[in-house]
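Of the protein chains in this complex, one is absent; all others appear in place.
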Amino acid sequence: MESILLSALVFSPLVGILVLAFMPNTEERLLKTVGLLATLLPLAFAIITYVGFTPGNVNIQFVEQYRWIDFQIKGLPNGGDFTINYDLGVNGLTVVLLLLTAIVSTLAAAASVWIKEHWKGYFMLFLLLEIGMLGVFASQNLLLFFIFFEITLIPTFFLIGKWGYIDKEKAAYSFLVYNGLGSAILLIVFIILYMKTGTMNYTGLSSFLHQPPEVLEQMYIGDEFRFGLLIALLVALGVKLPIVPLHTWMLKVHVQAPPSIVMIHSGILLKIGAYGVYQFGIGFFPEEFRQIAFWIALLGVINLLYGAFIAFVQVDFKRVLAYSSVSHMGIVLIGLASLNGAGMQGAMFQVVSHGLISALLFFLVGLIYERTGTSLITHLGGMAKVMPITAGFLLVGGLASLGLPGMSGFVSEFMAFLGLFKEMPVLAAVGTLGIILTAVYILRAVLGMTFGETKESLLQLKEPRFVEWLPALILTALIVLIGVYPAVLSDILQLTINAMMAGKGAVV
Amino acid sequence: MSSVPLSVYLVLALILFCIGLFGALTKRNAVIVLISIELMLNAVNINLVAFAKYGINPGITGQIFSLFTITVAAAEAAVGLAILIALYRNRKTVNVDEMDIMKH
Partner (left out) sequence: MNPLIWIIPVLPLLSFVLLLLFGRRLKEASAHVGALLTLGSLVLSIVVLLNQWGGEPVKETLSWLTFGETTLSAGYLVNPLNALMLVIVSLVSFLVQVYSGGYMHDDDRFPIFFAYLGLFTFAMLGLVLSPNLLQLYVFWELVGVGSFLLIGYYFYKREARSAAKKAFIMTRIGDVGLFIGMILLFWQVGSFEFDEIFAAVEAGEISEGWITLTAILIFVGAIGKSGQFPLHTWLPDAMEGPTPVSALIHAATMVAAGVYLVAAMFPLFQASEAALTTVAVVGGFTAIFAATIGLAQADIKRVLAYSTVSQLGYMMLALGSSGYVAGVFHLTTHAFFKALLFLAAGSVIHAVHTQNIHEMGGLWKKMKWTAPLFLIGAMAISGVPGLSGFFSKDEILAATYADGRFGLFWIAVIAAFLTAFYMFRLFFLVFTGESRGIQEKVKESPVSMTFPMIVLGILALIGGLINTPFATYLSDFLAQNEALEIHHHETRWWIPVVATGVSLLGILMAWLVYVKKKVTRFSESAPDLHYILLNKYFIDETYDYSFVKGTRALSYFWYYIDRFVVEGLVGLVTGIVGWFSKIGSRFQNGQVQLYSSVAFAGMAILLLVVAWIGGYLT
């Protein structure tokens, strides 16, 4: 109860915001440096949390719980006294996600060197966004989750709308409308849950909702009611994930937002959807989830194939990556829907792995765009001749994305399919078509950009300096580390997942 | 001495208010609109005074209140006219139809 580590972690970007607030608007180098340094603080806290976390302990750790809001509504069956706590804590999954968030944020801040104007506002919003993301993963109750979730929306809206490419306003509105609707549904579900159960704490809710159906029936939480809540949750989080056909906003964002924000967006923000499905969908309604697991797996396979097919004919590399994200999120759904140890772990691996891989690829997009002013595959070509290192990283990123063994993508893909083959072999067999298609579209895009005759417009290009591709190197190293020795993740994840599987939810 | 019944005051106030309302909603000249608003306020004043004298709980409150209203109305008319003059200097018109830039 005494530890304030998590609060320090979540709110540490505030330091950066305050410092930036007192700085002049015009000092480009200084602002960028401070912006980057400010992300190191949460990174340090995240590493401390990760190191201090005890993997062998199923319980939620670093708990912080304070009374926060008290209010009374008269005439309700449970007496009408309500208390909402300020509730932070981490389990094996969220500690990994926190670290991932901090790492990707730091690297995205490094990628922000390509921002051309209004650096002060940019970095302040950026750091605010980081607070939101860290908070989402650190909170242990619905209200706090929701608040932090909303905090992520607003800075993202401005970051896309102000610093993006040509059609940025449209993308920003698209983002806000879709996610606003999603979070409205989410809010309704949360409030209903709260009014019915009287608690906002994840653990409390889990244990409440895991009571026998007859007991719940007496409290007016019947079967159909729970199904309704689950479906509403899936829709709300499905927008974020995104599940086809709720994905169109995400394409616009991936194409129009600046690369550093897409790194964050694709790397972390989409993962909130996956995390939510896991934490709320499966955590609160395991039985109901099991009953519709087939449909979720089907949606996953549709996502996987749909994204892969469309990515095959895109001319803009950013769009290829956007559809590839749709496709890869299908793997998360597949893994979750299989509801066994392998599949769930595969889904969580995919969350982490895709976070790193898409961050890497979008970083490279930024690097290339900065030099060539384009991300169209047809305008690039033969880049390997003038920028061999960049091309090499692009190839590595592509191979990681298509699930090459030895890199993190393979482990997640393998485990997700391993899980699904146990439960629904036929559907899984259809899904494996996606493995081939992924190879097809990734190679088409990556080889189209790097191999072949060098375009004349590219001949003047120079290889970026070491510091410029350092973030790519770090990401590659992490991807390879997880791929070669997945136990670094699985050791910390599996107890949490096993506990979830046993339907208990962890005990504070 | 039979006094004038309350309802007559109220009918007077109603007529005044309606005239004021009609003027405020239809006149094109902003000065007339301001005057119409004053008319409506005065209708209210009549009501206040009438109720203060003949209401269920007679007392002095209504009269004091109407004094306040008159003061505030005077201040309001002053501010309104000042804005109007400023507008007139800028746009060379007092026609309310042309004062629609608030919609943007």
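Residue numbering begins at 1 within each chain, and the chains themselves are lettered A and B in the order written.
In this section, a residue touches a chain if its C-beta (ideal position, glycine included) is under 8 Å from a C-beta of that chain, and two chains touch if they have at least 3 such contacts.
No experiment lies behind these values; they were computed from the predicted model shown.
Among the chains on display, the ones the left-out chain touches in the entire complex are A, B.
If you put the hidden chain back, the residue from A:Gly164, A:Gly198 or A:Pro486 that touches it is A:Pro486. For the chain left out of this panel, the touching residue among A:Leu404, A:Leu427, A:Leu458 or A:Ile479 is A:Leu404.
Within the set A:Tyr306, A:Phe362 or A:Phe393, the residue that contacts the chain not displayed is A:Tyr306. Across A:Thr39, A:Thr372, A:Ser401 or A:Gln494, the residue that sits in touch with the chain not pictured is A:Gln494.
Counting over the whole complex, chain B has residues 21, 24-26, 33, 96-97, 99-104 touching the chain that is not drawn.
Contacts to the hidden chain, counted on chain A, fall at residues 177, 244-245, 247-248, 306, 309-310, 312-314, 340-342, 345, 382, 384-385, 399, 404-406, 410-411, 414-415, 417-418, 421-422, 425, 428-429, 432-433, 435-437, 439-440, 443-444, 447, 450-454, 485-487, 490-491, 494, 497-498, 501.
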